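Heads up, one of the protein chains got dropped from this complex, but the rest are sitting where they should.
Chain naming follows the written order as A and B, and within any one chain the residues start at number 1.
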């Protein structure tokens, strides 16, 4: 993987992808603002005009955090339109494994040609069939997350990423680990959702590739490292995270990025 | 237009209008907090008791940011009750022009006697019939926004405002431009929605007039100028915007206001 995160950062900022979301009502505002700070333009719609809006978008992000039958039907329409038009779709299977309904909906949407599946270690463990623990919507860890991302990516023919203290992603052949970030990401609701929005920006602007996913995760995690030095706790960390994402310099990004092909 | 923004500010703060909202789930929290900082008391309901709540309110703000058939039906009931009782209604046609559904719903609600239609330049351009570009829910500019607000206001018999780097509003005869504000308003999701909530406070406390709309826009934009000097990016700007709106002094407001009758 030939990877320069700064090149992708500049591409996203100059392209300004329109990123459609159907996401949960808990963290949606942070997703919208993170999308802007990452260089994108967010649009959230899950009603009667969802198909028309997806058609205009550079990518669509489907996050099942607060799913119900109405929004699941909208996600299905969004996925179908995205697939028909070749618009990259990012799936965030929040809480898969916690309840049968979440696992079923995640499995259904995994069958609709996502470009990227981005969960936490527990969710990806469950969806890969290799196990894992899921408690509520937070991750409980996984025995072998590197193998889980590889295996799920191979089976589904897409890129799979698992966020955690160390992040892993794979296209089914290569597995990459990233070790940037901050413990404070785990003290703020929705940092995983925000990451999915950033992935939406990168695949929307640069296409669905290992490099795009790597660039998105690296950008958020380096911003988190910078934000950690500017805050007094989880509340001010979230504020600083947005500031640091917006002002992220290509130099900081390239010099701080710590990724490794396994 | 005989206009002293400080007089309106004090009137809103002492009246403390109850501002009912049916708004999108993306920026609703910021709307609620901005409403409080502007001097109002927000209430959000779109369910079975919407008509009862509108009846208690000083004004109602209808924002179609994340519309669906259920909430559109609620907006129709809210608009009808507001109209029957002479309660000012503020319409924010988010994304009009981006999808046919948004344009249709905006047109339907424009026919239900809004007191103020407040959009961005692109939305107002489309709704005025004079054109404009809309990309997702963000404005793409308009050839002649001054003429668009005037023409739409004349046709609909209400006040029309278009926000942007320069804001314009009109009652169909006079057009006023305002040049306060900050570029950072464009880097935060929902500053347009927050402005609609502030307009709701002003028309709720002082009645639907050109002065009320001018006072609302000026208050938010002067707060934005002050916030710009106290922040390190979009995240901290939003926090400072609320602080500065809450502590806005009559003197700052009058001395900084830059408006012009065209």
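The rule is simple: a contact is a pair of C-beta atoms (placed from the backbone, for glycine too) under 8 Å apart; a residue touches a chain by one contact, two chains touch by 3 or more.
This one's a predicted model, so the numbers in the text were calculated from it and none came from an experiment.
Novice: For the chain that's not shown, point to the residue among B:62, B:206, B:244 or B:257 touching it.
Specialist: Only one of B:62, B:206, B:244 or B:257 touches the chain omitted from view, namely B:244.
Novice: Which of these touches the unseen chain: A:80, A:99 or A:247?
Specialist: A:99
Novice: Taking the full complex into account, what residues of chain B touch the chain not shown?
Specialist: Touching the missing chain: residues 18, 20, 25, 28-29, 32-33, 36-37, 41-49, 52-53, 56-57, 70, 230, 238-244, 246-247.
Novice: Taking the full complex into account, what residues of chain A touch the chain not shown?
Specialist: Contacting residues on chain A, toward the hidden partner: 24-27, 29-30, 65-69, 71, 95, 98-102, 135-138, 187-190, 231-236, 238-239.
Here is the rule we go by: only the chains that are shown with their structure count from here on.
Novice: If you average the Cα atoms of chain A and of chain B to get two centres, how far apart are those centres in Å?
Specialist: 33
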